[in-house]
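Mind having a look at this structure? Questions to follow.
Only a single protein chain was left out; the remaining protein chains are all shown in position.
Chain IDs A and B follow the sequence of writing; residue 1 opens each chain.
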Amino acid sequence: MKLLYDLLELSGVSSNESDTANFLLEFIQKRKSSWNVLPKIYSGENFHDCILLKFGNPSTAVFAHMDTIGFMARYQNQLIPVGGPEIISGTWLTGKDSLGQIRCQLLGDEEELSHNFPRKVDPGTCFSFEQNIRVDEEFIQAAYLDNRVGLYNALKLCETIENGWIVFSTYEEHGGGSMPFLLKFIQENSPIKQALISDITWITDGVRHHEGVVISIRDKFIPRRKFLDRIISLANQSNIPFQLEVEAYGGSDGREVQFSPYAIDWCFIGAAEDHVHTPNEKVSLADIHSMIEMYKYLLANF
Amino acid sequence: MKLLYDLLELSGVSSNESDTANFLLEFIQKRKSSWNVLPKIYSGENFHDCILLKFGNPSTAVFAHMDTIGFMARYQNQLIPVGGPEIISGTWLTGKDSLGQIRCQLLGDEEELSHNFPRKVDPGTCFSFEQNIRVDEEFIQAAYLDNRVGLYNALKLCETIENGWIVFSTYEEHGGGSMPFLLKFIQENSPIKQALISDITWITDGVRHHEGVVISIRDKFIPRRKFLDRIISLANQSNIPFQLEVEAYGGSDGREVQFSPYAIDWCFIGAAEDHVHTPNEKVSLADIHSMIEMYKYLLANF
Partner (left out) sequence: MKLLYDLLELSGVSSNESDTANFLLEFIQKRKSSWNVLPKIYSGENFHDCILLKFGNPSTAVFAHMDTIGFMARYQNQLIPVGGPEIISGTWLTGKDSLGQIRCQLLGDEEELSHNFPRKVDPGTCFSFEQNIRVDEEFIQAAYLDNRVGLYNALKLCETIENGWIVFSTYEEHGGGSMPFLLKFIQENSPIKQALISDITWITDGVRHHEGVVISIRDKFIPRRKFLDRIISLANQSNIPFQLEVEAYGGSDGREVQFSPYAIDWCFIGAAEDHVHTPNEKVSLADIHSMIEMYKYLLANF
């Protein structure tokens, strides 16, 4: 879990993911020789802040987004959201501008947001929730489990995967925009037939803590039934705990696979959290465990 | 009309179009030798559930979507919509899950939908409106004339077309997502300059039954004026009854042609219905006739 804690301490508000990307790259360089298969690594300015790892001969890609929701300084002491953070007046935020580190509180409501930092902040400065990681025997609670857990799962999968792309995307929380060029690069280099989205979903009427990783039958968008049937059949064989989600709302990098100019099947598979998009996101440790196991199983058995 | 009745009996809620695709493929295989030109057929897993027919040397493609609106089982006895069905409590629905056939009623309103089937239904099960085809001398009334009439028109066009793509797409009712890869395949294999959307539109202030096929000047999106002018001029020459539509809302597969990375003109041409997205969609038989005639005329005279 040390790796997950390290990931949770990084900041990476959508559009400003370079610190997270640098951490991931360093980690990958340090650890790759211990993995079963040595991946080919694609990163750098041609990929903006994204990273692609190609293991063996892929027919599947796993996507984990590295960006988080947050806030941006507007004029005076105003803030505007990046992505869809929950607005809870009094929440502690951290950021950094040309004059140095900033720690302040979020004030106001969805109509009008501000911060209480005593000096003027550079317009465009990004703010994240202040991190506070809490772990007990059953749960981890922190800001940004969405999607540090997805990154963690993807990095754990690197240890054993033999064939497949593992891809770290940006901008997922704020409309997207890196998936189109990532998919184009993949399809033109070592094309895939299917994509799994390593991300965090929501506790709802039908999705509960400790009942296993969630395989999503749909959110706002709907994967192809034939592909879902195959995933669910493999999941049943695996004996790993899982639950099925059927929701009318929400989206993920899967949306951009759906609308890409490639016939690629996709499915969202991830642990569920409550207190979504707050500093208190909460995920069952057992669900994280079954998420990691399920990815390992699926990538080995597709 | 036998073919149209057969098409109306199929179920094909967006994401679950394989039964419809199989029917179309079988029909095409059986009938193709009677057509003026033998098409090249593209289908199978590389095209998900879509089908492309290439006749001669195309400069035009005709797109007809094979999916329908419907509902999906959520948890307990909850339902959520697929696409935008009209919510009329008491409507009869049909579906099928791992335990067998299901017939039940839709209950509730747009806020909270459920069904009254006495046993638990597998989450993710698709439901369609129960079919009830009614025909008199002037009208056909049924569920899913949108877009079984569009499919019917496309299949009738197969009989005489000499040059052109005829393409059966998926997911149109629920956000789209097959058009991008279909267009890419077409442009990389036998590229087109223009696309016609074979689909059903709405009776409105200015669109009436029995006044001919509708040529749409716009819905939410607007085709290029130069192309519309050319279509309308050909339609005038044809002496086939038609009417012009100018609406602020609605969309079709034309939207995805507009936003594709290809300079392809597009226009929606189709008969109009009332009781849209209910089990009682109603279209004038004369308008279906002029739709078929207009497509034949345009494809022969572009």
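Here is the rule we go by: a contact is a pair of C-beta atoms (placed from the backbone, for glycine too) under 8 Å apart; a residue touches a chain by one contact, two chains touch by 3 or more.
Nothing here was measured: the structure is a model prediction, and the numbers come from that model.
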{"item": "Residue, one of B:M1, B:L38 or B:I222, that touches the chain absent here", "value": "B:I222"}
{"item": "Option touching the unshown chain, where B:L244, B:L285 or B:A300 are the choices", "value": "B:L244"}
{"item": "Touch residues of subunit B, complete complex, unshown partner", "value": "193, 205-206, 217-218, 220-226, 228, 244, 246-248, 258-263, 265"}
{"item": "Missing-chain contacts mapped onto subunit A", "value": "14-16, 18, 45-49, 72-76, 78, 80-82, 123-124, 126, 171, 174-178, 180-181, 183-184, 260-261"}
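Simple rule for what comes next: only the chains that are shown with their structure count from here on.
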{"item": "Chain centre separation in whole Å, for subunit B relative to subunit A (CA means)", "value": "36"}
